[in-house]
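Could you have a look at this structure, given as structure tokens, before my questions?
Omission of a single protein chain aside, the complex is shown with its protein chains in their original locations.
Let's turn to subunit A:
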Amino acid sequence: MSLSICTGCLARLCITQRAPSIPSRTFSTTNPQAGSPTSRKIKSTKAPYRSSLTFNRSRRPRVVPKLPMIGERKALRKRIVISNTNALEVQGLQDLNVKNMVDETQIGQMLALNEELLDHLRDVRAFKPTQNWNMFRKPSTLMRRESVELGRAILDVSAGRAEERPRTVRRIIAGERGTGKSLMLLQAMSMAFLNDWVVINVPEGQEYTIAHSAYAPMSINSERQLSPDQTAQTASKQSQGSQEMIYSQPTLTAELLQRISKSNENVLKRIPLAHEYKFGDYEPKNLYSLAVVGVEETSLSWKVWQTLWEELTSPSERRRPPVLVAIDGIDHWMTLSKYRSADYKPIHAHQLAPIRHFVEVLFNQNGAGQLANGGIVLAATTGSNAPSVPAFELLMKQLDARTRGLKMGDDGFPMPQPYKTVDQRVLNLLEGSAELNVQGLKGLEKDVEARGLLEYFARSGVFREVVSERTVAEKWSLAGGGVIGELARFGSRLRV
């Protein structure tokens, strides 16, 4: 069936100003014209169907609940209280100091953090809201076997610095949820502060990837060209390197600089700069004033950070303290971030400048991990908020196999599945990271460590049962073999 009009007819159609005539409806008796606007509407006296007939109800104003102020709820959620004045004071509690941090007889003992240390740890954001500091009179940490070993590593590096043979320790702390990974970082930071190190802390790796702060493209490394004889793997690596855009995160870097400058103020103020720098009107004299430039001028923060890192880690005649880099939640840095490029493509976490920098330092890529003045680079995985990153899981397995003495190509060395695409950026980190090892944290020892922890709970008035072999064994088993987070929950659980 053909249409009765064609497009030509439509094109020739002219729209006239004249109002269209109203067709008369032969079968309707109603007036086709609208009523005049002046005619009054007759109000119907009948109530609408199923509506309320009471008058008071409509006059009462609606009660709108007052919403909390912006940020109030988050502040509540993130609030950290590190003392409870109601808790009993534990008699004979020692403070953590340079001597007892390597003392093996202290294993299973709680050691308190002194006031000065608390200020530093607070400034560097070492405490987490999920930890139960608010239960006890004085914040204290349990000395585990691993803590003493860590203390020894710190003293080793300090001694190496003194004898002009700098050492760098690189380590990833892995373990299940609640095994004390973040607390191990906190202990490392406390020990580093006690030894007058410079402490650089990234309290939450996720903050850098969830696209909650500003970012900007920085540079394009397009100089390098591909050569035809390169192998496929290196070619893909090169192409990634040659085409990728790097993004800076000025606000996050400024916050990082603020944490560094605030918590290490005394140490940084003592160190003069090796070279002269000029950032706009700022002419910093020492490392502290250098860091403050980045805090005050957010746009300069990345340059300032690069300068500060250079000053801290380059060999110099003047004595520079060793550096502790602590990163929590490294899993989030091994996958795509939530940031988008100009083409609305997801940006890989390694394209973000701060992440790239810390990952290169941790995995010693391109020689970035050699700290001329010695130091420790510690990273902890996250147990409660871990993203699913198959490439990083594989990398961790490979690192673990390597610490067991296996080499790439050996039988039993974990390799990616042949028909699966795995993030090569992450897998390529294995090369060069020869000294990096993985420390797996497990539950506490039952007789010494778990008992020491529960005794501290009991002496603080939190654990209200008799600490005997039987109760310790019971709580230890319930806590999945002494997982410290679970043990702390059982220790503070209210029973009849």
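Just so we're on the same page, a residue touches a chain if its C-beta (ideal position, glycine included) is under 8 Å from a C-beta of that chain, and two chains touch if they have at least 3 such contacts; residues count from 1.
What we mean here is this: contacts and distances are computed from a predicted model.
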| item | value |
| --- | --- |
| Choices "2-oxoisovalerate dehydrogenase subunit beta, mitochondrial", "DNA replication complex GINS protein PSF1", "UBC core domain-containing protein" or "Small ribosomal subunit protein uS7 domain-containing protein" - which one is the UniProt name of the chain not shown | "Small ribosomal subunit protein uS7 domain-containing protein" |
| Chain not shown: contacting residue from A:N84, A:S248 or A:T335 | A:N84 |
| Which of A:K46, A:K66 or A:R318 contacts the chain that the document leaves out | A:K66 |
| Option from A:L121, A:M135 or A:V292 whose C-beta touches the chain left out | A:M135 |
| Where the missing chain touches subunit A, by residue | 66, 68, 72-73, 76, 81, 84-88, 134-135, 461, 464, 494-496 |
